[in-house]
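What follows is part of the complex, with its chains left where they were.
So that you can tell them apart, the chains are marked A and B in the order they are listed, and the count of residues begins at 1 in each.
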Amino acid sequence: MKDFLFGAAYYDEYMPYDRIDDDFKLLKEGGFNVVRIAESTWSSLEPSDGVFDFTHIDRMLDAAQKYGIKVIVGTPTYAIPSWLDKKYPDIIAETKAGKGIYGARQQNDLTNPDYLRYCERIIRKLTEHVAKHPCVIGYQLDNETRSAGAASIRTQKIFINKLKEKYKDIDLFNKEFGLDYWSNRISSWEDFPDIRGTINQSLSAAYKGFLRETVTGFIKWQAMIVNEYKKPEQFITNNLDYSWTTHSFGLQPLTDQADVAEYLDITGTDIYHPSAGDFTGREIAFCSGISRSLKKAPYIVLETQAQGNPGWLPYRGQLRLAAYSHIAGGACGILYWHFHSIHNAIESYWKGILSHDLLPNETYKELTDFKKEFDTISHKALISYKNNRIAILIDTASLVGLEEFPISSDLDYNTILRNLYDTLYDLNLECDFVYKEDDLTEYDLIIVPALYSADDKCLEKIRDFIYRGGHVLMTFKSCFSNNNLKIYPDRQPHGMTDCTGACYDMFTVPNEEIRVKIDGVSYPVTHWMELLKPDRAEVIAYYDHPMRKDYAAITRNRYGEGQITYLGCNLSKDGLKALIIKVLKAAGLSLSENTYPCIVRTGYNKAGRRIHYFFNYSSDTIKAVYEGNTGTEILTGKALHKGDNFNMNPWTVVIIEEA
Amino acid sequence: MKDFLFGAAYYDEYMPYDRIDDDFKLLKEGGFNVVRIAESTWSSLEPSDGVFDFTHIDRMLDAAQKYGIKVIVGTPTYAIPSWLDKKYPDIIAETKAGKGIYGARQQNDLTNPDYLRYCERIIRKLTEHVAKHPCVIGYQLDNETRSAGAASIRTQKIFINKLKEKYKDIDLFNKEFGLDYWSNRISSWEDFPDIRGTINQSLSAAYKGFLRETVTGFIKWQAMIVNEYKKPEQFITNNLDYSWTTHSFGLQPLTDQADVAEYLDITGTDIYHPSAGDFTGREIAFCSGISRSLKKAPYIVLETQAQGNPGWLPYRGQLRLAAYSHIAGGACGILYWHFHSIHNAIESYWKGILSHDLLPNETYKELTDFKKEFDTISHKALISYKNNRIAILIDTASLVGLEEFPISSDLDYNTILRNLYDTLYDLNLECDFVYKEDDLTEYDLIIVPALYSADDKCLEKIRDFIYRGGHVLMTFKSCFSNNNLKIYPDRQPHGMTDCTGACYDMFTVPNEEIRVKIDGVSYPVTHWMELLKPDRAEVIAYYDHPMRKDYAAITRNRYGEGQITYLGCNLSKDGLKALIIKVLKAAGLSLSENTYPCIVRTGYNKAGRRIHYFFNYSSDTIKAVYEGNTGTEILTGKALHKGDNFNMNPWTVVIIEEA
């Protein structure tokens, strides 16, 4: 990306009256340089079967050209027109809950041949129509792509055929999936029962894996089509998103992001986060960490909130702070969803930059001011790469493992992951995210949350990493089952016991108060506890309970040149913090004096200079300590030396470039 | 109505043994003068297709004649016989949840032609059979009529045809409903998707409006039929009811009561309320206010509880108090549901006057005593009309607007409405209810809760009312969308900003503690806050929060001769009370010294004399102050002068007629 992208989604189709010129003028005047269009409006582009109408596209492209705005064009496949549903009712996925009804988006069965045929035609028509336009800089394929839980008998057949191909011997398949249990054995592929009734989690997880593969295949296929039309300088992207609570929260269970990313020229992402009194920067940091790690490269935030949902209306200063937070995470572009607000339908209260009155307002002004400021420093302030010493090993198969065999409704994989991540974040310890397939050797410390599903190859890699001097912090529920969620029939943690120097065969849920002591301070244990029996391991904490006191809760062991700390139970946030500090010291990593709400994030700019972003995520004035080498505060030109203290006003940022 | 009606529903069909004579004798001896029959027993009246059996009807009419009891006959259409369901399974509505199953009542698709044909026949047969009987004084059409959420494809076609007729140009329709959003645009009426999947609230609300119209149409059609048979002195009514929580609570979302009432000779209503320690009189007052306002005339309470549900068993004295509460609201008749209790099926624990043992009991005795007492004073005590200075503007479309775009699960339209109403009630400020179509000019103060959906004509009427000297208290979420829930694309509150002297384009949900000060006292804000920017308005309160303090929460502005107070946020009950007192003073209305649990309700009797009802809704003895002109306590003959104090025993009533 040559320039920093700053823009918004724009929908000429939705406007209550003709505003195209007014809006693009406002965009231009406000320093916005890009719009994202078309990904939601198939029914306007093809109002009836085979009839194409690019009026709105042309209006937006013309206005873009007039005002010098770039355009990202989305393929409009995530929301089909009603005529297509009437013609091919099977496109809307039949799921566990039954047949879906037309109306909502992301309900399509990605394996439906009629769907794919119509997708291909609109993608070709649209891409051909826009590819040569000078404003078009790239394409977004589909939108937050989902498999919609498609589970019709036809779709299941594809899955069964894949199993057949993979296992060939049906006995082998029955054995691996343990289908003798409860009389679920099948002696012929023709007898395969409807997957929607299964009580076999190996099967259920395999089907989820299959659905994730259909997402990857769909994006790969779209990329292939668009590549036939796009100019070489145009890019292909997709807006990868996250698991959702009331905002972006954790690893996306429905997509194999690393696989999808292979077919993209640049990673795109959607990040929505709490705001006002709940704005902490954690979600932006966490999500940007995943997005940056996918290609170890800058990425575009294709969607983030302007005013957003009613509860998110930002305090003054927070929009600027959020923009810098994205940039500090490695973003090379930020597009708001959306420029204007919407006057009908389900997202009417998901407000854009402009309110429903479509007049320049405080949101517009704050973003405009930010952009003016940033234009003066972007050449220094943009992050090219990071050099983190810590990585968290994330794994969708393990996430699904804990979905299938839940600990409890309030402690899923993503909560375990976020508890670890947030503890690092609050301590100003930046990290990368790695997958099982990735190289670990460049890191000093790998944190392994609940790696429930792992084959021996993966475990060998972790062991090897430790043996060669690496440090690992591994949590409970790791190394328990193989790739098919079949529980390993040997000592747990499977394949790691020589490495951990401790093992267990019993685990329980603490129904009473149970605590552990770390360095003399006591912390509560909740949700899960493995009764560790140390062999060679050093015991960091035993369970503090008269009937469980003989068992270890946390152990540490040297293995080769390295060391692994095994956490056998779920700790409170304070306990987790104490443990992580202990692990860090052992790994020879240093701690910052700054802690949340004073957040420091660093990276290197194009010139290879180190940049320090200091954020105050609070309504109070706070003190910060500069811990980098001598540098310059780039907005004021003020020099800063290691150890310098300075004050930060509420919700502000300070950016320092090392000399 | 010549005489005050006092009676109960009666079902000879349900009795475990023959009691007809015993029961009518008990009725007579107890002072009951009317029964309501037949509305629930189609399967007994027409045991199989075309076979009619009026044995039970005749038994009841004969007994009525013998004991001089009047009879209201209900058309039995809300619960169909099982043979009709077998023959025409499509009569039971197919809804969003799928096809209903026979058994429960009010499941019928009111547009189903087979249903209507069979309804017509039983109505004609029954009406013809009873019309000439001297005891029959009137007809109830159907029972708490509902549309049952009918949404089969056949039913939807009727809706689509109405849209087609209304909009003609499909582009206009797409524009108005914003269907381009998420590819929902339709280019042909034939492509109209199943409404049950829609994510477009304009469409969803329009369908709800259509279903309400089918209710009106159904009642109108029944009235037409019954009119062919009924004698001139017989009346037609229908038991209009209310939204339900665990009792009658707010405006009924499924009926346009004002429209239905046009086809009735007298308004009927069903009112159920908390009892025992939870009896406050609020529900009776609120519901009676709506019922009386429909025709600005007395109405019949066709159903109210005797013993009711287990949790409602009244304290001694409460049945008398409830009866006087209905009368103070303007009722000219009270019928209990029901005389006897039931020994099988779903309402077995919804007890009548008699318990399951069917013997005269405490309930019977208290009602009998009440009736004896009331017979001596009814000529003075019955209310003919009221002369309230305040009205609340209620609106089903706005109620639906907040259903479609909810603030939160615990703050819907009816809760906002009831918070306002209950505050008035507790302060002894009686009010009428008006609809958008009604004349406002006779009032001093109009209270406008969350008028979410309003066209310019309606807003013009409100502006005009203020301009000519009226006072308005308008709450948040008013004047936000048009009749189709399309949000107005200009400054909010739309069409009122010159009048309010303040506007806003930002709103949020207070996730932190936020308060406002009214006259120096601080109150919490919850659920919703609009960030008001006063222009000419006087600011009554700013938001008390460091990051939101620049915005107003409540403003007041003169416009013409009048004044509007705009409440931009949801207040606690205390806060609301403080604001309403402030508004009242500005409107020149006076406050009573009596407050809840001492409730005073007034009106004028046939002689045009003012009647004051004093109620003590508590288990304590309380003090009351008489604030009317010199009058007489009509039960004791004691004279009372303005300013006189008197004590009231727990759960008692005092009735005073001005001289």
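The working rule: contacts are C-beta pairs under 8 Å (C-beta built on N, C-alpha and C of every residue); 3 or more make two chains touch, one makes a residue touch a chain.
None of the values given here were measured: they were computed from a predicted structure.
J.: Of the identical chains, 2 are shown. What's the total across the complete complex as given in this file?
T.: Result for the total copy count in the complex: 3.
The definition used in the following text is that only the chains that are shown with their structure count from here on.
J.: Superposing the C-alpha atoms of chain A on chain B takes a rotation of how many degrees, nearest 5?
T.: In degrees, rounded to 5: 120.
J.: Would you mind pulling out the distance in Å between where the CA atoms of chain A average out and where those of chain B do?
T.: 50
J.: Name, in rising order, each residue of chain A that touches chain B in their complex.
T.: Touching chain B from chain A are residues 11, 13-14, 16-17, 40-44, 47-48, 51, 76, 79-83, 85-86, 100-105, 276-278, 307, 310-313, 315-316, 341-349, 355-359, 361-362, 619.
J.: Using the touch definition up top, name the residues of chain B that touch chain A in the complex.
T.: Residue list for chain B touching chain A: 175, 177-188, 190-194, 196-202, 405, 485-492, 505-509, 511-512, 528, 531, 546-548.
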